[in-house]
Each structure stands twice: as C-alpha cells, then as structure tokens.
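Yeah, one chain of the complex is gone here, protein chain that is, but the others are all in their spots.
== chain A ==
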Amino acid sequence: MKVEIAALNHTFFTPQPRPALLNLDLHIPSGQFAAIIGPSGCGKSTLLRLIAGLLQPTSGSILLDGKTPAEANAARQVAWLAQSPALLPWLTVEGNIALARKLLATRLNHQMSVQQALQRVGLENAARAYPFTLSGGMQQRLALARLLIQNAGLWLMDEPFAALDEITREQLAAMLLDLWQPAQPTVLWVTHNIYEALRLAERVIVLSPAPGQMVADFSVALPHPRREDTPAFQNLLYEVRTALNQAVEAAA
C-alpha cells in the first residue's frame, strides 16, 4: 500500500494550541519498510494515529492507495501494533488470534489458520496458555502473529519492542523482518533505536523536535542480514545520529 502525505499539519488544543506536526510531506512507495526516528514528543505517534484514522488532521492530506485513512480503515487494510501488545487477558493465546481472524473474516477468506500464525512466531506450543502466563517477549510475538493474520497492506508500528530487553528486542526485530518478507506490506515503524532502524529498514526518516518536520531521509541499501561492523553501516549510523543531533540543537 502506497502512503502519500502532503502538507500535513496537526495541532492539539490543550486548550492552548500545541503544534505536533508541521507541514509534513512524505511519500512511501508500496512495500517499503520505513523507520521513523525522532526525539521524544516530536509527533511520531501522532503521525501514525493520523494515518490509522484515530485522529483527524488539522490540515493537509493523507492518502493510502488513493483512499482516505477512514476508507482504508473501513477496508481493514491497515494493521496497528503499539508498545503494549494489547492482548485480551480473558482469551487464550489462540483465542486472541482467532478473535482477530473472526472479526476480519469477511475480508480474509481465511488464507492463514490460527495454528499457522502461531507457528510463524514460535508459539504453537503455547496455544492454550493465557497471555498473563507469557513473558513480555512472548506476548509481543503473539501480537505479531495477530498482526500477520490480518494480512493488511500497511503495518503501523509504534515502538512495538520498546518495553523489551535488548536481547529480546533483537530477536523480535529479526522475526519482524522474517514475517514481513513473504508478503512485503508497507511498514511504518517508529523506533528510538538507530541501530535497530538501520538493521531492518530500507529507509530511515528523521523528524525534528516538536512540531515534527522531516529533517533527513536516508535510504539504506544494504543487503540482509546486515552487519554493524561494515564501513557502510557505520557511515549511515554516523549520518543518522548527526542529523538527529543537529535537529535537536537547532530546536534548542
């Protein structure tokens, strides 16, 4: 799914006006895995919420394959995963997946079974367990399986692994890439972690402190699996970090 954002502005009234996004232009081609990086409070979550149709922009336009966010949402083409796995505690592992599958049944034609989705994230042996008996990493894997079974054209991910420890986060990032590979939906992935962004994404977009503006846009043309100890990786790392620091200093 193609994402076209033009002259997007969003201001919160709390009640004094607080601009969160300023004049954002962004074009994400279909199937691209794009990471969005920016300082805390710069409007990353706001951007994803606007695309998901959870918020209405103050001005500007968002088109998803030519549809408005509301239309794309009604077509159930946009999947959402945030920092909390948002599992339903009264349902089992398979129950959580089955509910997503059931509520989306009209669109899915049931290509993937619950069991297959669980296998993809290595949870097939925990199908009957309840979410509260799972570790944080397993819970987020379950949320990934639920994301996968929706078979959406666009994945909006707001720091999905931020609450996890380093090792688990790396495992899940690698798993996310595996899950993305076969169908290659468009991914908009918000993260605070520059390493993580460069290891996974094809493109890294840097936003300025609030109100968020695009200050840099890097294309990461490195083959997978990516190694951090290559000069190309280190160069990009340096450039992204510099762009981020400059944006923060300019705003200060």
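Methods note: contacts are C-beta pairs under 8 Å (C-beta built on N, C-alpha and C of every residue); 3 or more make two chains touch, one makes a residue touch a chain; residues count from 1.
Here, contacts and distances are computed from a predicted model.
Name the chain not shown, per its UniProt record: "FeS cluster assembly protein SufD", "Sulfite oxidase-like oxidoreductase", "ABC transmembrane type-1 domain-containing protein" or "3-isopropylmalate dehydratase large subunit"?
Cross-referencing UniProt, the chain left out corresponds to "ABC transmembrane type-1 domain-containing protein".
In the complete assembly, which of A:Leu134, A:Val187 or A:Met214 touches the absent chain?
A:Leu134
Which listed residue (A:Leu22, A:Ile36 or A:Ala52) would be found touching the missing chain in the intact complex?
From the options A:Leu22, A:Ile36 or A:Ala52, the contact with the absent chain belongs to A:Ala52.
Of the residues listed, A:Asn9, A:Asn23, A:Thr58 or A:Asn73, which one is in contact with the missing chain?
Among A:Asn9, A:Asn23, A:Thr58 or A:Asn73, only A:Asn73 touches the chain that is not shown.
List the chain A residues touching the unshown chain?
Counting over the whole complex, chain A touches the hidden chain at residues 52-54, 73-74, 76, 78-80, 82, 84-90, 99-100, 103-104, 130-134, 139, 150, 156.
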